[in-house]
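Here you go, one structure.
Every protein chain of the complex appears in place save one, which is left out.
Now for subunit A:
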């Protein structure tokens, strides 16, 4: 134990010296630990990679070439640097040649096409298989699958759907419906509030998510006092792209 701690002290001193040599004088004490962690992680990653490369080349030991290759591959992957100046000047010249586009008047929210926005819902509800009319007594719980919806041809999610879904799905209330309670599906209100430019709405959108009247008979027991999910809500919310039918969804 004591030997280990002495080794650690040495590393700490070396790191402090490196920081000093680079001219950095103003740092919190924890920074040295962070730097050491980074250094260790980097070195072990490189050496692991080098081991893999050398075993791939059927060598007995890891030699300098393997390490060099490992460093190069890692640096191309993680430590990339911005493009060179002449490349930037070139693309800038190309981009700056096109005149600025005119602005459409009377267009409400000016956003890129929906594919490039983050305004689509990123969850879908799985429909339950149709039960007989004797299901009156049972409460059926729709399954809510949150996460990257890969079957949707639309929004290229940024790969962190959970972050976005926080904003959206927190609004989705408890999906369990007790008879007498209303199940409301929260739709991104920006779509309802927006007066979008005339984009042909997808006809007859079979959308389990948004079409509450569809949800009603299939998934949830809703009592009759839930009436107001009616068509005026649907049309402004009709998403502007086709969605797969319910048939595509997995059957339970």
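Rule of thumb we're sticking to: a contact is a pair of C-beta atoms (placed from the backbone, for glycine too) under 8 Å apart; a residue touches a chain by one contact, two chains touch by 3 or more; residues count from 1.
By definition in this document, contacts and distances are computed from a predicted model.
Entry comment: the absent subunit's protein name, as recorded by UniProt, is "Transcription initiation factor TFIID subunit 5", drawn from "Small ribosomal subunit protein uS10m", "Transcription initiation factor TFIID subunit 5", "TRUB2 synthase" or "AP complex subunit sigma". Across the interface with the omitted chain, subunit A contributes residues 18-19, 21-24, 26-28, 31, 34-35, 38-39, 42, 71, 75, 79, 81-86, 88-93, 95-96, 98, 100-103, 105, 107, 109-113, 116-119, 158, 160, 163-164, 166-168, 171, 184, 186-193, 212, 228-230, 232-233, 236-237.
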